[in-house]
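All protein chains but one are shown in place.
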Amino acid sequence: MAAKTLDRRWIFLFLFIGVALPLIFVIGLPIETTENVRAVYQMVEDTPAGSTVLISFDYDPASKPELHPMGRALLQHCFEKDLKVIITALWPMGVMMANDILDDLQPSYPNKVYGQDYVNMGFKAGGMVTIQAMGKHFKGIYTTDSNGTPVENIPMMKHIDNFENIAFVISLSAGAPGVKEWVQVAGDTYGRQVSSGVTGVSVSSVMPYVNEQKQLTGLLAGLKGAAEYEYLIGHPGTATSGMDAQSLAHLIIIIFIIIGNITYWRNKKKQKKEV
Amino acid sequence: MKHTVFILFLLTTALLFAQSPIFTIADIPNDDGSALVITWDCTGVQGEQFFVSLQDAENHTLDITAFNRESSSFPRGSLIYRDSLTAGKQYHFVLASADSALVRTPLISKTGTPRAQWFNTDKISLLIMALILAISIVYFIYSAKGGKNLYIRRINGLEAMEESVGRATEMGRPILFVPGINDLDDMQTIAGLTILGQLAFKIAEHDSKLLVPVSRSMVLSTAREIVKEAYLKAGRPDAYDPDCVFYLTDDQFGYVAGVDGIIVREKPAANFYLGAFYAESLILAETGFSSGAIQTAGTAMPSQIPFFVAACDYTLIGEELFAASAYLSKEPHQLGSLKGQDVGKAVFLIVLIVGIILEIFGVHDLKNFLTVH
Partner (left out) sequence: MKRRIPLTITLIVGLIVICSEFIPHRPFSQISSELEVWFMIISGFAILLGQLNLIKTNVLKIQYKQRNWPYFVITLASFFLMVGTGALWGSQQNAGLLGHGTAISSAIGSKPFDYLFNNVYQNLQATMFSLLAFFIASAAYRAFIARTTESILLLAAAILVMLGNTSLGTLLTGWLPDSLSFLHLPKVSEFIMKYPTTAGQRAIMIGAGLGIIGSSLRIILGIERSYLGGD
């Protein structure tokens, strides 16, 4: 099969060039928002100021390019809406991912005080079991924050007992444990509004949860979802600039698919003639 | 005198027209009796600040919540109180108002008793569905035990297992088995490990080499035990190498790097990816494809199935992975459970179709019944 004989390293080379060039020379392609991203945005918009929300950083550096811009944009939006943010992590590296964004945002939001407006509760192993424990007694599972400060000494945690005291949950999820566990426990069992941001490859498996029963309120899907959210809150960031690279990469893949098909059909014709 | 009468008149009118607050304490249904719902409505009630407190037998009060006229919980609000409540015990709650000097006046007091339930009625539909499935599975298991002949369709991926082991033996190359990246709490991992047992048995018979890199410590000890037992069963305990099952790392991409390294260096003749996979599925399968190995994959992760289909020779899709153990063992009671699953599936399909028709005609009763709150 001719389509199979092409050395795949040629594909790799073209793809590398296609991704690298737009990162250096920004094209600035337009962005159109989709329903699912607008639903997440609206959920944050409609939450009354002063409410406490939970964002779980369930990813590690491998998914950073896609999920980090989402985390950043969501935190910016929550800060601007005066929402109090509890940060948790079901992945050990999630704590560092969250801290990285918080350090980055600190100069832009100098009036946001740690412990009063946001808190990083850190990583807890156990996935679904941990979420179930949060639903029963939040302070039972999180006795300290990620810095070791006892939860009783954190002002914004004083009135947090379980999911009843949390307006919504957003899981930035790169796999398991992640969005599925949050939907099943915080959403289905405790009736909290749950939303999520996921990597491009896992969108199709998470999409069934965006349904009539609102198991998920909207979904930020991959880099495009992040770019759309950045566009909605009016703070273009790394996702917006990364969209050019992604667009060109998709175009290159499409071109190679077309080449593969042309070669296949040409060979088939040749074989027919020979017969 | 006139002034005094007028003030008295005003006070009486104010008292007559001032509304009394609404304050209720209710048990939460379908729980373990550890919580109560407290609701209040202070519309028209005098006071700057309001307190909801718990009162013990010695009249000591513990403030549960406080709100003022600017709070979102004024005039109406509710909260679920569950701080170490004991089921069946009576609790006294007081709604009090306070003036600007924070002097409190009790407005109303109520009692509530949290009660534990023996059955969660919200989950009745779930119980019915689970019973239908469980009964049909158990029925077919026992009818199969009674000698009933059961048909199971051919699953190519599992039929090719023998061929893969034979090929590896001929080529003198190892066989790689990857049980996914999730822990033992995922049924996909257990399903993968059950297939590992059968595969290890065949490998022991052919005297081929097996490599099982794992990413979870609990999977390590289980996989080791399974492979050891398989070698014993095949009558080749001497050929068992305990280091053929080894731990790499819990880290997703660290694990992928390790397995890819093994594929590139050891060039296994056959690769088996059976378990729970995420973004690493295609990285593993494409590396295996480039090394020329026969590849069999199986997962219930919907998003990873297309990747495996594109890069592997055989793919077990969703339920095929769970059916594999029964298929390979050909034991009648194992096959019976598959038949039971099929009956369950038929019932669900009927419910699904009826549900769709009812929804089209605007009847939501079935949907509401099936929704677990």
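Each chain gets a letter, A and B, in the order it is written, and its residues are counted from 1.
The rule we apply is simple: contacts are C-beta pairs under 8 Å (C-beta built on N, C-alpha and C of every residue); 3 or more make two chains touch, one makes a residue touch a chain.
Computed from a predicted model, the values in this text were never measured in an experiment.
> Touching the hidden chain in the complete assembly: which of B:Lys233, B:Lys267 or B:Lys367 does that?
Among B:Lys233, B:Lys267 or B:Lys367, only B:Lys233 touches the chain that is not shown.
> Given that one chain is not shown, which residue among B:Val37, B:Val52, B:Ala191 or B:Ile263 touches it?
Per the contact definition at the top, the residue touching the missing chain is B:Ala191.
> Provide the residue numbers of chain B that touch the chain removed from this figure.
Chain B touches the missing chain through residues 30-33, 87, 116-120, 123, 126-127, 130, 133-134, 137-138, 141, 183, 185, 187, 190-191, 193-194, 197-198, 216-218, 220-222, 225-226, 228-230, 233, 243, 246-251, 253-254, 256-257, 261, 265, 279, 282-283, 285-286, 300, 302-303, 305, 307, 309-311, 317-319, 321-323, 325-326, 329, 333-334, 337-338, 340-341, 344-345, 348.
> Considering the entire assembly, which residues of chain A contact the chain that has been omitted?
So the residues of chain A touching the unseen chain are 3-4, 6, 8, 11-12, 15-16, 19, 29-32, 34-36, 60-65, 96, 99, 125-126, 129-130, 132-133, 136, 146-148, 200-201, 203-205, 207-208, 210, 221-222, 224, 243-244, 246-247, 249-254, 256-257, 259-261, 264-265.
Here is the rule we go by: only the chains that are shown with their structure count from here on.
> Inside the complex, what are the residues of chain A that reach chain B?
Checking each residue of chain A against chain B gives 8, 48, 50, 60, 62-63, 127, 137, 159, 161-162, 164, 174-176, 188, 191, 199, 201-205, 213.
> Report the residues of chain B in contact with chain A in the complex, numbered from low to high.
Going through chain B, the ones touching chain A are 65, 72, 79-80, 82-83, 182, 185-186, 251-253, 276, 278-279, 290, 301-304, 371-373.
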